[in-house]
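Since the structure comes first, as structure tokens, the remarks are kept for the end.
Of the protein chains in this complex, all but one are displayed in their positions.
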Amino acid sequence: MKLVHDPIHGYIELDDFAVRLADTPEFQRLRRITQLGFAFLAYPSARHTRFEHSLGTFYLAKRIRMHNPDIDEGVIYAALLHDLGHYPFSHTLEGLFPRHEENTVWTIKHGIIGDILRERYSVSEFLGLIKHPVVSGDIDADRMDYLVRDAYYTGAAYGVVDLERLVRNLVLEGKRLVIGEKGLIAAQNLLLARAMMYPTVYFHHTAKIAERMLQEAVRIEGVTLEEIRLMDEVDLVSRLRSSEKPEVAELMRAIDDRMLYKRAYCSRTELGSGALKELKNALRDEFGHLALLDYPPKPKYEERNAFVRTCDGLKRLSEVSPLVRSLVEMKDVHWRWCVYARKDVMDAVSEYVSDFQNP
Amino acid sequence: MKLVHDPIHGYIELDDFAVRLADTPEFQRLRRITQLGFAFLAYPSARHTRFEHSLGTFYLAKRIRMHNPDIDEGVIYAALLHDLGHYPFSHTLEGLFPRHEENTVWTIKHGIIGDILRERYSVSEFLGLIKHPVVSGDIDADRMDYLVRDAYYTGAAYGVVDLERLVRNLVLEGKRLVIGEKGLIAAQNLLLARAMMYPTVYFHHTAKIAERMLQEAVRIEGVTLEEIRLMDEVDLVSRLRSSEKPEVAELMRAIDDRMLYKRAYCSRTELGSGALKELKNALRDEFGHLALLDYPPKPKYEERNAFVRTCDGLKRLSEVSPLVRSLVEMKDVHWRWCVYARKDVMDAVSEYVSDFQNP
Amino acid sequence: MKLVHDPIHGYIELDDFAVRLADTPEFQRLRRITQLGFAFLAYPSARHTRFEHSLGTFYLAKRIRMHNPDIDEGVIYAALLHDLGHYPFSHTLEGLFPRHEENTVWTIKHGIIGDILRERYSVSEFLGLIKHPVVSGDIDADRMDYLVRDAYYTGAAYGVVDLERLVRNLVLEGKRLVIGEKGLIAAQNLLLARAMMYPTVYFHHTAKIAERMLQEAVRIEGVTLEEIRLMDEVDLVSRLRSSEKPEVAELMRAIDDRMLYKRAYCSRTELGSGALKELKNALRDEFGHLALLDYPPKPKYEERNAFVRTCDGLKRLSEVSPLVRSLVEMKDVHWRWCVYARKDVMDAVSEYVSDFQNP
Partner (left out) sequence: MKLVHDPIHGYIELDDFAVRLADTPEFQRLRRITQLGFAFLAYPSARHTRFEHSLGTFYLAKRIRMHNPDIDEGVIYAALLHDLGHYPFSHTLEGLFPRHEENTVWTIKHGIIGDILRERYSVSEFLGLIKHPVVSGDIDADRMDYLVRDAYYTGAAYGVVDLERLVRNLVLEGKRLVIGEKGLIAAQNLLLARAMMYPTVYFHHTAKIAERMLQEAVRIEGVTLEEIRLMDEVDLVSRLRSSEKPEVAELMRAIDDRMLYKRAYCSRTELGSGALKELKNALRDEFGHLALLDYPPKPKYEERNAFVRTCDGLKRLSEVSPLVRSLVEMKDVHWRWCVYARKDVMDAVSEYVSDFQNP
């Protein structure tokens, strides 16, 4: 047994099996994967990593299981390992490579960590546990930890949630983790807090620009899936810094020195998939790596689907809570696409996209 | 100059004039007026008083004025004194007597504190300052302080608000205190936090029952406005304890010992004013002080009217924010009226009201 | 089972027996006994009561017992009830009446609460449990709770202690609660924090003056032990306010309005018991209730006697820690006696005591 001190949850107890899982290179690598990508460029203190978050998710899964002893014990280890596959800078590169969940599967299948897991679980059994509602549900240990942790590290006021109340009011009913009526307000609060973290932290434009710049650098450098799977941030950054392709080194240096591109154009008008492709290609032809289109997917609020046990029976959260419905309505409020450009071509890019939009 | 240490705002600086105002019997009396009435029966730690809250409101008004130097200096003293007229247990007795704002006016007119004020302001001038949007607006120093303070003292997770961001983004435009666009999320957060404090803290049924019991005791005792104006909680409680009317002493003892009435009947169906009066009288005739009707007014969310300065001009908060609109929609969700009854007549009362409702 | 929300410990679970004990008039009375006497005159936010502190002590005793299952279960109820006998304004009146511990014994013997206790424990057995080291030791649940709680409510920075680490490292060895080596730093921190709370909060001169004034009022009023035993702060304050003796009413009003006496004389030179008596009497003859001698006992730091389990065997904390030794050395640093006087006789009193000291 081992105790880890954590500013969010106090002392986290790791049993021997958890210690062995944590003491693998695959898990230690998470220490070098920043939780919030480039958010630290806007919130300098947001330097926490997937490592602490994974320990925190493990802790909360154990707490939920204490109140629901029927939950398979393996779920707590699934909580510990659910983020194993994150690439450098977390979600930043998921557009270029398969989603991190797939890389988690790969890592478990091919890493030392898989050998330890196989002492207790078959791989397919364990991969099933990662999809358990305690780990990957609508209101789950993962979200509960990252929200509170991200708020602590950024200093944002929005992420304070009564986790204890929520934990005490999550009940496993069959395959569902259902919110008890007494946990309803805490659950709404979790979703609201998350909704407020999006515009202020998760979608902060400074972080988005740096992320888009890194994507471009990685794309030009031609880093392969086989390479990126095993990389931590040291590997990736040093590779890009020392690239033989001048654009790559230039992009990486600009990120390092925080000499970021600026927004040359932003719009809330959606583009059809044809127009999108056309604009992307046109920009690349015209400006190369100096103008970068950022067309994010519309956010989803799947948590509205979480189930609540009310006196009128089982209901969806969005049925019960006008606040949650308004979150769904709001989800697009902060959505927009932008074109970022290097300072010296800002005006040219701005004009170019305007013309493209209003020919 | 005097420094007061406060767990919410750190050090609060009181200038000499503020010290003189605070050193009056009228202001010191606020130390013996509990901020949240009987909420401490549900949240034992909620023992803070109007005194600390008044200092906190003064502090925030000063901070807002630092960013808006055009605001009349008197506003900060109005913030200090805005709650001077609260009766024992704050809002509890406002149904029996004029609203506390009127008592504030009376206190300023008749108290020692008025003499000090008149050195700088005419009474009518000062009463005008209390209505200034910094003190009594939609988003004001009063609400900003009490929300965060109530959360701290109850330990509720919902009251964490980025006051600093809000303070920096409130701009006086003519007679309005307008929220700057960068303060929009903090302002929404304030309203959301407030909305969550209502069902969990402010309308907690235990507190409501005790409040209704106290109202009844005060009513039966026949405490007059002239008396209550000058009372603090010691005066009122000792008066009721030693009442010659046995029902009064019994009610007060039940509150003291937390042997509270229970909910015999609750309903979300509104009553017309005729039916309401009829039920009230019928209950009193049948059960006397043993059955108490609690028919609260529907809550208002006037903050939705707060103005926001957006790139499209001045807008109402509810126009800009679907969240705030849903708060308005939600405001009735927790509304209901109840009849509370002493344990031994619970069933009889319950049956009686059912019959009344469905004759 | 009942859950109580507490800003210090989160959720406190009360089992059915604890609920029944807490639902007695004797225990509910603690809601009206301020934890820190008149400290709120210096720290307005320090309005917490013995009630919350008792719940917190109960919680910590349970936590210590979780790590030491051999501890008698009754200890947790002893922790809950250990402060039952406190008089109004906590320690303020202990000079006039027997120490509160004796009143706790009396209350258990004569109150309703005793009847409930007797279902499980004989009275003498239970009184023994109150002396158990978990409740009344050198490092115990009582001190751990009040220190952290007092810091939270005053906003003092000094009371942050790693309670979790301490709880995990307290081991019952025979009749002793011994600090494990890994808890040594947390234990030192507890003592240091306490040492810093003394001059800043516990011995704050404003509170001391008000306390001395209340003592005098109670003494002149002639309140008896039989009366004070059952009083809460409402009873006592209203009795003194409405006293027929004008000095009593005057003293109480001065406290209420915070028109406190001032320090007319202070000295760090000890007085022999003869001189002390002589001065006391002389002041009373000369100035009556207008000059009040405050000659506090020297503080003790019994915690230095706590035992620590080191690799070299069982040691006293003061042996192991130079810091703790220096606390013992320091304990007198802030000690002094004073004479407080009403403003109009300040100079006369000051001169009188000077002459007495240097005849």
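Just a few scattered comments:
Think of it as A, B and C in the order they're written, each chain with its own count starting at 1.
Going forward, a contact is a pair of C-beta atoms (placed from the backbone, for glycine too) under 8 Å apart; a residue touches a chain by one contact, two chains touch by 3 or more.
The structure presented is a predicted model; accordingly, all values stated were derived computationally and were not measured.
Of the listed residues A:57, A:92 or A:154, the one in contact with the hidden chain in the full complex is A:154. Among the residues C:68, C:136 or C:200, only C:200 touches the chain that is left out of the figure. The residue touching the chain not shown here, chosen from C:134, C:161 or C:210, is C:161.
Chain B residues in contact with the hidden partner, per the touch definition given at the top, are 10-11, 164-165, 168. Residues 156-158, 160-162, 165, 185-186, 188-189, 192, 195-196, 199-200, 321-323, 325-327, 329-330, 333 are the ones on chain C that touch the missing chain. Although one chain is not shown, part of chain A still touches it, namely residues 4-8, 10, 23-25, 28-29, 31-32, 40, 43-45, 47-49, 51-52, 55, 152-156, 232-235, 237-238, 241, 256-259.
As a working rule, only the chains that are shown with their structure count from here on.
Averaged C-alpha coordinates give centres for chain A and chain B that are 41 Å from one another. Chain A and chain C have Cα centroids lying 50 Å from one another.
Contact with two or more other chains is made by residues 165 of chain A.
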